[in-house]
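Dropping the structure in here first, questions after.
Heads up, one of the protein chains got dropped from this complex, but the rest are sitting where they should.
By written order: A and B. Residues from 1 in each chain.
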Amino acid sequence: MARELSEPAVPRPAPHPSLVLARRRLLQAPLVLLIVLLGAFLLLELAPGDAVDAYLAGLGGDAGLVQELRARWGLDRAAPTRFLLYLLGLLTGDLGWSVAFDRPVRAVVLERLPVTLALMASATLLAFLVGSGLGVLAGARPGSLADRLLSSLALVLNAMPSFWLGLVLALVFAVKLRWLPLAGIETIGAGHTGLARLLDTARHLVLPATTLGLVYAALYLRMMRAGMVEAWRSDHVRAARAKGISRRRLVLRHVARSAVLPVVTVLGLQSATLLGGSVVVESVFAVPGLGRLALEAVVQRDLALLLGILVTSALLVVLVNLLIDLLYARLDPRVELGARGP
Amino acid sequence: MILDRRELLAAAAATGMVALAPRRGLAQEARRGGVLTVAADTEPRNLNPALVASNGVFFVASKVVEPLAEMAYGTPGLTPRLALAWEGAPDGRSVTLRLRPGVRFQDGRPFGSADVAFSAMELWRRHQNLGRVVLADLEAVDTPDPLTAILRFATPTPLQLVANALPALTAVVPRHLYEGTDPLTNPHNQKLVGTGPFRLAEHRPGQYYRLERNPDHWDAPRPWLDGIVYRVLPDRGAIAAALEAGEIQLAAFSAVPLADMARLAEVPGIAVIDKGYEGITYFLTVEINHRRRELADPRVRRAIAHAIDPSFVVDRIFLGWARPATGLVPRFDTQFHTADVPTYPYDPKRAEALLDEAGLRRGADGVRLALDLLPAPWFEQTRQMGDYLRQALKAIGIEARLTVKDPAGHQKAVYTDHAFDLAIGSPVYRNDPAISTTILYRGGLPPGVPFSNQYGYADPAMDELIATAARTLDPAARSALYHRIQRLAAEQLPLIPVVEFTFLTVARTSVRGVASNPRWATSHWGDTWLAS
Partner (left out) sequence: MSRALARFARDPAPLAAALLLLLLAAAAALAPLLWPVDPDAVGGPPLAAPLADPAHPLGTDRLGRDVLARLLQGARVSLTVALAATAAALGMGALVGLLAGLAGGWTDEIVMRVTDAFQTVPGFLLALALVSVLGPTVTSIVVAIAASAWTGPARLVRAEIASLRSRDFVAAAVVLGMPRHEIALRLLLPNALPPILAYAGLTVAAAILIEAALSFLGLGDPNRASWGAMIAEGRAVLVSEPWLSIVPGLALLATVLAVNLVGEGLNEALAPRRARP
């Protein structure tokens, strides 16, 4: 018990704490990744049925075929051997072979990654803009009618099951009104290039991104508002208010700015959940992204593919958090205030 | 051939229900042009039908790689494709195939007997899931000239069986692209090259397959369509909506939930077509693990059969689009089907009496027996049948615990580990009982063989009948043997066939030439066209 705390106090003239954090995260990443891989490997190892069972489930065949496929796909080797071989391959950048797609895992993943990135980015952008925008509106005058309406809206949205919301949005906007495409990521055979293709993809992304983003918008709205309520009571806002700064300027420059920081942090933390949410949304809207691919990998018992997706998503999450740490250091008003003296 | 109930249902939806098939008489109206967009719910990892004989593969690949013959309505039940004629030797040791002249592969090279011989020896017989069973005794293929191929068998093999196997087993791939390679990893399993009416132009995984017209097809002026796009829509709920929104024009294999069919049939411009799948009839079955002591007693199996109300299954689960089954040969196949078998009409009282007789009396809690029930995840209906059977068994004092596994898990539990008491299965009938049906009754198969008798059922009389039928050359005698097999199966009831069902196609009315043969969805579509 008498032992010292393992983490030393941050020394005074040090880089911003979030930069220290970023460096530590980077150093820890390989170990975290190894744990993720081991866990995923064990999980599919314990699963009843392997890739051959999954493949033959749709097919039938005889006993010879079963044995032949097991040998061909390397499933007759001992589990530890296969895991070690996989790790060795990983060191050389080889993610292995997907038995479900009969192609290299890297190719399969890289094909789907941009779609999921586009979906996540547009959902995040939408969530951030709508959420923080409405949050500023609500937090500008806490207790006002607008605040109460928006806060109620956020509560309802926050409780909304995303698959249900997607279903309702699809029914209204794609089936009934036919304003937006129902499924997929682009118009097949339209042969669009350049800007036309970008617009086409954007149109296809509207419904899935809205479905995925609205729940987070509600979260950011509530955080923004709460942060602003807090900020109104802070000393530097009171001081600024005393100086007679216009309310508009006060809200945007001082109150909202300090409230946006926690939102940005959560934005990073949410990147993993967002990826999880995209599994459901990609299923509802038939979006060919990583989430749906992961679902297929589990059903097909395609171990290499699932591991490849997890490696990719883990790298993605680490990267996003790193970016957020860096962004945080830029945004933190204390850095600026510190220059002026407390 | 339509059931009363189905007619009732059809009448209810009559306004929108246009039976388009078969319409060969109108073929001269056909016009060129247009791209047909259809829904696909799976993307097979290996698209080569010479290696993988499954409906998921055929749905896309049969337009590119053709078999020797295709099924047809009426007798004799086959139309020539790559083969013009097939004759058997009197001793049953060989079948001579006369091939179609002037056919070219899509890469421009000529098609000939060498390609048939190579496909048969190196792909069908060695690697294909069905070919390994049916063509196991194929010794050699002689090619006396480019248009003649002679299949030589080690044991007498009925011509009837070989002919019946032609549509599903005999897709021909070009020898010059496969020779000297490992057929299972050959890149042309994805980039298909065949002789069919369409070429595989592009596959975007997770999104679509795009097929374009083969201008050099032997059956000119067919194909009528400029191309076919298979849009991957894994979620069935989205398919009806996509059809209504005009994003796709056709959904095959009942890809639209049955519950939505009646409504869709009323939508102007959309038709529901219930033909074109007779050649790939499926059965809904209750699979029984005979290793469980109570279930080894035929009285208990019969009691379970008596507890099931087939009309409920037909009306509620299949909404009229199915028929009660008496065995695992569909009524459509008049060659082999017989209805002259013992039946087990819905009669819960009789069921309870049988269970009492078998010594399974209700306990204090009203339960006679607790069983694990594993509905297969393949179809919406196999799952719903699980829900229904649980209730039906409850009525006669059998408590069933449902366990739903994903495909791999189910495959392993039922066909390898035998970790089930009852399961709901859906075997498919493929034009001859020897192809994929008798394997469900034959004893002594090793564990791990999917869709086979893994039930612990073994009966010497049954095994003997199956073996004899497989080498009986005379068609009439052979059919008679299969009638006996159906009678014996119904008597012993190793598994319970509940209903036979086929699928529905939902299409825009502008799509013509639909359901033109009994396995239309898995055939060439050379005669399909789009009205303006």
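List of remarks:
In this section, contacts are C-beta pairs under 8 Å (C-beta built on N, C-alpha and C of every residue); 3 or more make two chains touch, one makes a residue touch a chain.
This structure is a prediction, so every number in the text was calculated from the model and none was measured.
Although one chain is not drawn, the whole complex shows that of A:L19, A:L113 or A:L167 it is A:L167 that touches it. The hidden chain makes contact, of the residues A:L75, A:L180 or A:V299, with A:V299. Listed residues A:G64, A:P80 or A:G143: the one in touch with the omitted chain is A:G143. The chain not shown here is touched by just one of B:H176, B:K191, B:R263 or B:R331, and that residue is B:R263.
Of the listed residues B:W86, B:Y178 or B:Y388, the one in contact with the hidden chain in the full complex is B:Y388.
Interface residues of chain A facing the missing partner chain: 1-3, 5-7, 28, 31-33, 35-36, 39-40, 43-44, 46-48, 142-143, 155-156, 158-164, 167-168, 171, 175, 229, 232, 272-277, 279-280, 283, 291, 294-295, 298-299, 306, 310, 313-314, 317-318.
Those residues of chain B that touch the chain absent from the view are 236-237, 240-241, 244, 257-260, 263, 312, 316-317, 375, 377, 380, 383-384, 386-388, 390-391, 401-406, 409.
Operating definition for what follows: only the chains that are shown with their structure count from here on.
Chain centres here are Cα averages; for chain A and chain B they lie 42 Å apart. Residue ranges of chain B in contact with chain A, taken from their complex: 35, 37, 42, 45-46, 52, 54, 56, 127, 129-130, 132-133, 184-185, 189-190, 204-208, 210, 227, 229, 231-235, 237-238, 241-242, 244-245, 247, 378, 405-413, 416-417, 436, 445-446, 448-452. Those residues of chain A whose C-beta lies close enough to touch chain B in the complex are 47-51, 53-66, 72, 99-102, 108, 111-112, 167, 170-171, 174-175, 178, 181-186, 188-189, 283-286, 288-289, 292-293, 298-301.
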